[in-house]
Structure formats: structure tokens, C-alpha cells
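Sharing a structure here in C-alpha cells format.
Up next, chain A:
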Amino acid sequence: MTLEMSRLFDAGLMVLLVLCALAVVRTKDLLAASIVFSAYSLVMCLVWDHRGAPDVAMTEAAVGAGVTTVLFLSAISKTVRKEK
Partner candidate 1 sequence: MIGILWDNFDYAVSVLLFLIGLYCVIAKNNLIKKFMGLNIMETSVFAFIVALGVVKGGSAPIMEPGARPPFINPIPQALILTGIVVAVSTTALALSLIVRVWRQCGTIEADELRELE
Partner candidate 2 sequence: MEAVDVRVLLAPAISFACSGLVFLMGRNVFWRRFWSLGAASLKFVVVLSMLPAALAGKTLVWNLIEFTPGIGIAFRADALGMFFALVSSALWLITTVYAIGYMEPEHAKVRFFGFFALCVSTTVGVAFAENLLTLFVFYETLTICTYPLVIHEETPEALRAGRKYLAYTLSGGACILLGAALTYQVAGTLTLSKPGIVPASADVRTLAVLFATLIAGFGVKAAVMPLHGWLPSAMVAPTPVSALLHAVAVVKVGAFGVLRVVYNIFGVELLKRLGFALPLAYLAAFTIIAGSVAALFQDNLKRRLAYSTVSQLSYIVLGAALLTPASASAAVAHIANQAFAKITMFFAAGAIQRTTGKTQVHELGGIGKQMPLTMAAFTVASLSFVGMPLTGGFITKWYLSVGAFESGMWWFALIMVASSLLNAAYWLPIVYLAFLKGPQEVAAAPREAKPSLLVPTVACAVWVLVLGTTSDVPGMPFALARAAVEFVFKM
Partner candidate 3 sequence: MWWQWPHWLPLAVLVPLGGGVVTPAVARGSARRAWGWAAGVSAATVAVSLALVIRVARGGPFSYAFGGWQPPYGIEFRFDEVSAFAFVVAFLGALAIVFSRQYAPHALAEPRVPYYYTLLLLDIAGLIGFSVTGDLFNMYVFMEIVSLTGYALVAISGERIAEMAAFKYLVLGAVSSLLALFGIGMLYGVTGTLNIADAASRLGAAASTMPVIVAVALLVLGFMVKAALFPLHVWLPDAHAIAPSPVSAVLSGLVVKLGLVGMLRLYGVVYASRAVDLSSLNWLLTWLGAVSIVMGAFFAIFQDDIKMMLAYSTISNIGYIVMGFGLASQYALVGAAVHIFNHALIKSALFLAAGAIIYQTGYRRLSDLRGVGRGMPLTAAALSVGAVSIVGIPPTAGFLCKWYIALGAFEAKRAAFGFALVFGALFIFVYYIRMVNAFYFQEPVHADVTHVGDPPLSMLVPVWILAALCLIMGLAGKVPLTFVAPAVSRLLGPLGG
């Protein structure tokens, strides 16, 4: 993959990132928001892996997408699902 192609791929991932972030902010339903948040973490993990930082990518996947989302879900199950 030539230098130009990888720059474009990065740009595409970045746009996806911003969209995920906006989606998290906009959605009213907290459960959907946490799912989109774990998607956001996975895209971030993709960006880093493409960049050549596998350690960080793996940690972000395991912790960002995994543990954080689980914690969010368990908190939501204990409190309220819909945001007023």
C-alpha cells in the first residue's frame, strides 16, 4: 500500500471516528450509546494498528471496547436506560 493510499485510509478512519463520536453524543438511548462507544474504541484500535502500534491497539481493544463497555452496561442496567 503506497504512502498516499495509507494516508487516505487513515483519513477515512478518522472521519469514521468523528462520526462515531458524534453518534455517541447525539443518541438518547444509553444502551445504544455504549454500543456505539465500543465501536468508537474498535475504530481507534484499527487506526493505531494501521499506524504500527500493535500493543496500544490490543490494549485499547481489550480495555476500551471490552471492560469499559461492560462497566457502562452494568451501570445502565442498575440505573436508567433512557436519557431524559
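Candidate selection criterion: all candidates are chains of the complex that A comes from, given by their letters.
The criterion applied here is as follows: a residue touches a chain if its C-beta (ideal position, glycine included) is under 8 Å from a C-beta of that chain, and two chains touch if they have at least 3 such contacts; residues count from 1.
Quick caveat, the model's predicted, so the values are computed rather than measured.
Student: So chain A is shown by itself and the numbered options are 1, 2 or 3; which of them touches it within this complex?
Tutor: Result: candidate 1 touches chain A.
Student: Contact residues on chain A for candidate 1 in the complex?
Tutor: The touching residues are 3, 10-11, 14, 17-18, 21-22, 24-25, 30, 33-34, 37, 40-41, 44, 47-48, 51-56, 59-60, 63-64, 67-68, 71-72, 74-76, 78-80, 83-84.
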